[in-house]
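Mind having a look at this structure? Questions to follow.
All protein chains but one are shown in place.
And then chain A:
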């Protein structure tokens, strides 16, 4: 069997922390800045890329992901510069996936050509909703019409295009969501991310929620029904969930996210970016300073890293399990045992199997569709002593 670090692939995540407007539900490391000196940022990215290249050279890169924030605000030549530097340092797989998260505004779409020239071959668009009233309530600054137009441009420029929707929104009914989802599927090519709205603390929605002012959120039972309906509807068009919130035709899965879920190595570059990398056979967690200015300054002084820490095997095993069970294919039980030094507690496993939450076959353990809906509870049970 291959060494653990060779499993799951090797990717690189670049974080762009700026947006045109902050969405009220969003707890990502994203900020509105009046002016961004993009050349300064390019230099900083390059400096970090160089630093990591010295740490983990020679590995074959399977994916690069520009996430945010809103990476479709980056100048195409910045994206170009970053990708050139990456290709300069690491050998890349023939099938290298280069994804960029794009907001579906017309200005963003104007840059798509440039991104494609730079080497981006996959775009993930944050469309979020297919009606304007809901887009406004989500605080989005684009319309459905703009989104559809941007989407068409994207399809003409990139091999692969996916988009995101947020559902279980305020005042959304089950039927309304079913209709919207069917519309989405009629647009989608081969990949869709469907996220249930999560109220995060520290966001405007979180604040309103705490004060009891965020009304009309679907009850737990309705959102459970919405989730089930989502699985059914997507299933009928061959877009089953390969992960909790991600749907694709076979072969069209996001390779980059698969690195996370399969617990491969990835480097995190940019403010607040996290990484997992193997140094001298030891797996390490990295985290960069999250404040954009602080990160820039630190990088300019030589290093944007806030944390570099060895991860204990036991914690690696938990992370592997936690991420792997999100996938419908589940986890390789031997790899789990190798990491944790012991098998999953057989009593817990058979208990979950009896409840119809877990399945194991031919060396793989995965959650059932019902198990996936209560994955947090399944994990708690599995990780209990």
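Just so it is clear, contacts are C-beta pairs under 8 Å (C-beta built on N, C-alpha and C of every residue); 3 or more make two chains touch, one makes a residue touch a chain; residues count from 1.
Methods note: contacts and distances are computed from a predicted model.
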| item | value |
| --- | --- |
| Name under which UniProt lists the unshown chain, selected from "DNA replication and repair protein RecF", "Dihydroorotate dehydrogenase B (NAD(+)), electron transfer subunit", "Cysteine desulfurase" or "Elongation factor 4" | "Elongation factor 4" |
| Which of A:53, A:130 or A:285 contacts the chain that the document leaves out | A:285 |
| Touching residue (missing chain; options A:183, A:198 or A:282) | A:198 |
| On chain A, residues whose C-beta touches the chain left out of the figure | 13, 15, 28, 67, 195-198, 220-221, 223-224, 227, 244-245, 260, 266, 268, 272-276, 285, 287, 315, 318-319, 322-323, 326, 351-352, 355, 357, 372-381, 383-384 |
